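A single protein chain has been removed from this complex, and every other one stays in its place.
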Amino acid sequence: MNYLFYISSIVAIAATVMVITRHQPVHALLYLVVSFLGVAMIFLSLGAPFVATLEIILYAGAIIVLFIFVVMMLNLGRESAIQEKQWMQPKTWIGPSILTAILLGELLVLLTMGGSVPMPQQTVDLKKIPLSLYGEYVIAVELTGFLLMAGIVGAAHIGRHKKKYLHRFLKQEEEAV
Amino acid sequence: MILVWLIIVLLSGGMLCWITARWRPMAAKWIALCAVLADLAILLNIWLQYGKGVQAGTGTWMIQYQTAWIPSFGISFHVAIDGLSLILLLLTFFLGTLAVLCSWKEIKSRAGFYYFNLLWTLAGISGVFVALDLFLFYFFWEVMLVPMYLLILIWGDKNRRYAAYKFFIFTQAGGLLMLLSILSLYFIHGAQSGSYSYDYFSLLNTQLEPAAAKWIMMGFMIAFVIKLPMVPFHSWLPDAHSEAPTAGSLILAGLLLKTGAYGIIRFVLPLFHQAAVDIAWWAMLFGVIGIIYGALMAFAQTDIKRLIAYTSVSHMGFVLTGIFAFREIAMQGVVMQIVTHGISTGALFVLAGMIKERLHTRDISQMGGLWTSMPAMGGVAMLFTMASLGLPVLGNFIAEFLILMGTFQANVLLTVLASTGLVFSALYSLRMMQKVFLGPVTSGEKLTDITAREMIILATLSIAIILLGLYPQTVMDVVLSKK
Amino acid sequence: MQEILFLIPALPLMGFLILSLAGRHLSKQVIAVVGAGVVCIAAITTIWLGINFLQTPQENGAYTVTLWRWMNVANFSCSFSLRVDALSLVFLFVITFVGALIHIYSAGFMKQDRDYARFFASMNLFVCAMLILVMADNLVLLYLGWEGVGLCSYLLIGFWYETTANVQAANKAFYITRIGDTAMAIGLFLLFRELGTLDIPAIQNAAPEHFTKSSPLITSIALLLLAGGMGKSAQVPLQTWLPDAMAGPSPVSALIHAATMVTAGVYLVARMHAVFQLSPLAMNITATVGAVTLLIAGCSAMVQTDIKRILAYSTISQVGYMFLALGVGAWSAGVFHFFTHAFFKALLFLAAGAVIESLHHEHGIFKMGGLKNKLPIVFYTFLAGAAALAALPLVTAGFFSKDQILWYAWSANGGSPMLWFVALAGAFITAFYTTRLMLVVFWGDVKTHIGEPPGRLMTWPLIILAVLSIVAGFIEWPHNMLHVTLFSDVVQKVLPAVTEKEGVPSESIFQLIAVVVTLLGIYTGYLLYKKNASIVAKWKLVSALVGLRNFFFSGWRFDQFYHTLFVRPFVFVTSLNKQDVIDKIYAGIVSMFQWLNGIFSVSQNGSMRTYVISVLIGIIFILALQFFL
Amino acid sequence: MQSYSVLVVAAILFVLGLLGVLTRRNIIFILISIEIMLNAAGVAFVAAGARWGQPDGQVMFLFILAMAASEVSVGLALVMQVYHQHKTLDVSKLNNLKDDIDV
Partner (left out) sequence: MNHQQLMALLPFMVLATASIVIILLIAFRQGHTVIQVTGFLMMCLVIFTMWYVRDVLPQTIMPLLIVDGYGALFTGLIIFCVLVVGLFSYIYFEEREENPREYYILIFLSTLGAAILTISRHFISFFIGLELLSVSLYALIAYLRTRNNAVEAGVKYLLLAALTSAFLLFGMALIYMDAGSMDFSAIAQKLHTAEQSSPLFLLGFSLMMIAVGFKLALVPFHLWAADVYQGAPPPVASFIATVSKIGVFAVLLRFAQELHLQNNHSIMTIISVIAMFSMISGNILALRQQNIKRLLAYSSIAHFGYLLVAFLPGNSAGVEAAAFYLIAYAVTILIAFGVIILLSAKDKDAERLSLYRGLFWEKPFVAIVLAVALLSLAGIPLTAGFIGKFYVLMAGVQQQAWLPVIVLVVTSVIGLYYYLRIISTLFADVSVAIQKEKRLHPFFYAASYAALVVLVLLLLGFGVMPAIIIPGIKQFLLIGN
């Protein structure tokens, strides 16, 4: 299992690096899929097949499709890729990279400071998940419904756009014309 | 309860002014006048009752009133007066009346709101003088700021915004430090006695570590010396005084500065006696610096109101020096100085206001020879100039003489330095007199001498300052009842 | 009898109140009647009181009346109480009597003036203050009068306020005397700290017991009081205000700057003799100050060209004599000189005023001349005054008083040959410049058109004073002549008698020397300004002499000296700091915050990247904190 | 296998996402990077759940998914609006809102 974990980790990390360095949005999204697949493998290695599946179906399947949909709709093709290339100058990424490297360093140091305690992994019984989901966490599930509703209503409102913003008084005039 | 009424009359009078002015702009000033006169009458009545001081055995407090306010913090609405408060309240309403009178013609626009602010400022000030709960004290301390700020801001002179900010921010800075000190005292006392209270009398029993006492006292002191003001915290004062309308300057100089002195006498000395003794030398030194520095600054000014403002700095230096001499003579002198400085400097500001009304300038280099056209005003100005340089017969002399005499027993060197203030005060006072009233006539236009209303104001002030000079004992007797 | 004591100051005060409050609505006649009348009544009251006092001596040697309790704080208390003893009586008499004459004179002198009422009001106030000064029972009240006369002096010097120079002269007078006053106030504080009281009788009683003789403490008290006296009495180094004070009307110069106020210092020292006597050093300093002053001022008087400035320097010089007398312990001699000086110097000023008035406000003596016949009354009265000033032997009051001083300058306990010599030199100088003045003004050719001669209101006071200048000395003769000691008998009820040194040569020799020197002075004046004027013209070619003359003329350059040392630095420093350097600090704080605001605002540049980086830096910082905690 | 090695992986993924947010100017890429970060957090949760043998970590992952979905939906709607109004997805062009001090 360890090998599975390490290999998939490397894959996920490498794919993620590719995601954040690609110029073409579609390429990046495809690498993102790879990254998610790698993460799904990690989940498997952690003994969590359920979330591994969900990772693939929902993340790689649904959310990325959303992204691709938008990319397609906005027709972000070669031009935007060239633009991305222009934006990706060393001076734009060196500073942030150093900062994030520092953060990563700090995180790793702090994480390993607590690493002396052995933390064995245990497999979780698949059944327990729905039980707790619809047992103790049922309210959270219901609230998630509201959360999604907020997302939908918000997206519906924001996403709607007319050709021109007109006040309702003016609108009638325009229709008349 | 009568003390509460004093404040309520002012507050409600202020509201009434504002409201009625919407329909009858003229009514506002009459209402304001009635309100302050009513309070003055109440106080005079109290004075007659207790004027000879409280008999031994009944305590030093003439009237007390206490009711719960915010019980969960141990805050009560506790007001009381002793001789000191009584004198200061008398001064408050005396000058308050005059402030209303001298606004009579000067304030033409937005009179209702003006008198509202005026009365609320007075309410805040009288609140400060009667509060015996530290929270309440702080509350009033801050309450008087806002209306005063508006007075300067709206009815002030050209540079009024700047002056108003400066005034507010300086005092607020000190006030917050005081609040910290009050809170510290509250907790220390609460931890000691188990009963958390802001009451003056309870807090008097607090046992403080010397170091803690020093820090807590500094919080109070900073608030008070900013108000006083002590050099180097004086820089708000020239601006505020010179930009404020006449009544504003009158109240600022006559009353607001006194709250600082009052605070030191009422709170700092009893609450932190040992700590106060420890810093006495420094405080006196700063007082002396204030005396001299203020005088030097006053000498250089060309703006008449700024000049008078700096004289206040100088005069209040005497107060600080006197308080920290820890001699009864000096303390009586301080009280006298508080009262007489209020009257004399107030009068000078009134005069400056009248001159400005006529000449439309505050620049003394554009004045000169005004005596020719306004002999009566010149005479009064001479009187108050002399008062400000401490001429005997006038009240200020008594004050400064007693202060210096008292401080002399405490510290010879500083007193000698402080005494040079007498010379410097002559320098700036006579320079002012020379530039404004004497010398060749510069103003071509015909100037009207003081009118009947102005006469009333100036005459009252003059009589007051002379009576204080000749019969200071009347004031001292009242104050003496305070231990 | 003592109940009416209060009337004496109250009358002029009433006059002041009436005139200052209602003066503008009164006619000039009424003003004159009120203004002069109150002082006259006061004078009459004083004389009546004086007679009573002399006839029925009081048990404690003084009339006292307490008007009201003034202050009573802790261990300090003082009252508004008046006290008249022999010393005060002398002063009272001079103040009210000479004052009354001068008031009458002023009624004529000032009649053209617009501010008639103001003049009389101020004069009345002055008289009132001066009376309080000399009648005060305690030093605080004395200080009140002391400052009051200062105020009136200021008001009257600057009476013609529209000329800036006059106002400046007034200011100068006030400033310089204030320096002395402040020293005196400190002296009072010291006295109070030591004795716990400021009542004069109490001090007299307690001082000898409380202080050890010649202790630094008592010396400093005495010196501080002396400083007060030096300021008021224009003694070196605080003398520079008096010549400038001549900017006021002549009656003012006569009353305030000759007869009364400038002698307040004398009064103070005499009054506090109990203190001074305890400190020989202070006494010596007093005498030295007097001696130096009389010499310096005399020298300046010799070369002045303004008639009033000559008299002013002469006044300084004469007051110097009084200090000298007090300093050597010749108390009554000092007071006696005050007494005679009041008459003849007032007279001189009034007469000078009459001259000036007649010559259309001409002050320069070299533009005068030949007035002897044109203004006979003025001439003769002036002559009487001048003779008294020059101390013409036997026939003038000045002789008797000055002679005493000269004698005691050597023979009294505190005296010394040196002091005597200086005093003698002073006598010579006095005689010289008096002669010069007389000759230049009254003899020679008429150089300026002469206007109307003075009216009766002005001449009568002159005549009365002239008579007094001659006869007032007769009440006190030198010991070796007629033994008349009316004056010292009275005064020595209060002041200690002179203690003389042993082994001093005979008094007559001194008198003879003094007479000779005086006559020599007169002759020198005659020689230089009448008989052989070319000598002076020749001297004018010698630059050293001209330099010396200019040096004297400028009052020994005291003014320039003070100007460079004090005034200029003071004005420079104050004007430098007009904007208040402390305010700049606060302005700096404000601009610092505004600058910070600018810096902080840069972070609010609307760019997402900045915001994210800020978040990132924040978390890096917080995590980094954990390494240190 | 220790949990903290999973955490290390999660941390690396997380930081890489953060780096993406920082370096990219295209809003879509930023959104993608945020997804990576959320995903990394999910990994951490699942690992934590696995450490304690509890389902809570995985449950939490579900909620993260839901939240990511709704967030992305609103986010993409905003992206459309941005593109529509500004004709660009460059986030640094979105700087109309900023301090402009004119004293």
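Letters are used for the chains, namely A, B, C and D, taken in the order the chains are written, and counting of residues starts over at 1 for each.
What we mean here is this: a contact is a pair of C-beta atoms (placed from the backbone, for glycine too) under 8 Å apart; a residue touches a chain by one contact, two chains touch by 3 or more.
Every value quoted in this text rests on a predicted model; they were computed, and no experiment measured them.
Participant: Which shown chains does the hidden chain touch?
Facilitator: Looking at the entire complex, the absent chain's contacts are A, B, C, D.
Participant: With respect to the chain omitted from the figure, which of B:Ile63, B:Ala173 or B:Ala280 is a touching residue?
Facilitator: Of these options, the touching residue for the absent chain is B:Ala173.
Participant: In the whole complex, what residues of chain C lie against the chain that is missing from view?
Facilitator: On the chain C side, contact with the omitted chain comes from 593-594, 596-598, 600-601, 603-604, 606, 608, 610-612, 614-615, 617-619, 621-623, 625-626, 629.
Participant: At which residues does chain A meet the chain that is not included here?
Facilitator: 107, 110-111, 113-114, 119, 136-137, 139-140, 143-144, 146-147, 149-151, 153-158, 161, 165, 167-168
Participant: State which residues belonging to chain D touch the missing partner chain.
Facilitator: Chain D touches the chain not shown through residues 3, 7, 10-11, 14, 17-18, 21, 27, 30-31, 34, 37-38, 40-42, 44-45, 47-49, 51-52, 54, 56-57, 59-60, 63-64, 67, 70-71, 74-75, 78-79, 81-82, 85, 91, 94-103.
In the analysis below, only the chains that are shown with their structure count from here on.
Participant: Select, from A-D and A-C, the pair of chains that is joined by more C-beta pairs in contact.
Facilitator: By the number of C-beta pairs in contact, the winner is A-D.
Participant: With centres defined as the mean C-alpha position, give me the chain A-chain D separation in Å.
Facilitator: Roughly 6 Å, centre to centre.
Participant: Measuring centre to centre with CA averages, how many angstrom lie between chain A and chain C?
Facilitator: About 100 Å separates the centre of chain A from that of chain C.
Participant: Compute the distance, rounded to whole Å, between the mean C-alpha positions of chain C and chain D.
Facilitator: Chain C and chain D have C-alpha centres separated by 94 Å.
Participant: If I count partner chains per residue in chain A, which residues reach a count of at least 2?
Facilitator: Only 96, 99-100, 103, 107 qualify.
Participant: At least two partner chains per residue is the criterion; list those residues in chain C.
Facilitator: 609, 613, 616
Participant: Name, in rising order, each residue of chain D that touches chain C in their complex.
Facilitator: 18, 21-22, 25, 30, 91-92, 94-99, 101
Participant: Per the contact definition, I'd like the list of chain D residues that touch chain A in the complex.
Facilitator: Of all residues in chain D, those touching chain A are 1-9, 11-20, 22-26, 28-29, 31-33, 35-36, 39, 42-43, 46-47, 49-59, 61-63, 65-74, 76-81, 83-84, 89-90.
Participant: Applying the document's contact rule, which stretches of chain A touch chain D when the two form their complex?
Facilitator: Checking each residue of chain A against chain D gives 1-2, 5, 9, 12-13, 16-17, 19-20, 25, 28-29, 32, 35-36, 39, 42-43, 45-48, 50-51, 54-55, 58-59, 62-63, 66-67, 70-71, 73-74, 76, 80, 83-84, 87-88, 92-93, 96-97, 99-100, 103-104, 107-108, 111-112, 114-115, 118-125, 128-129, 131-133, 137, 140, 144, 147-148, 150-152, 154-159, 161.
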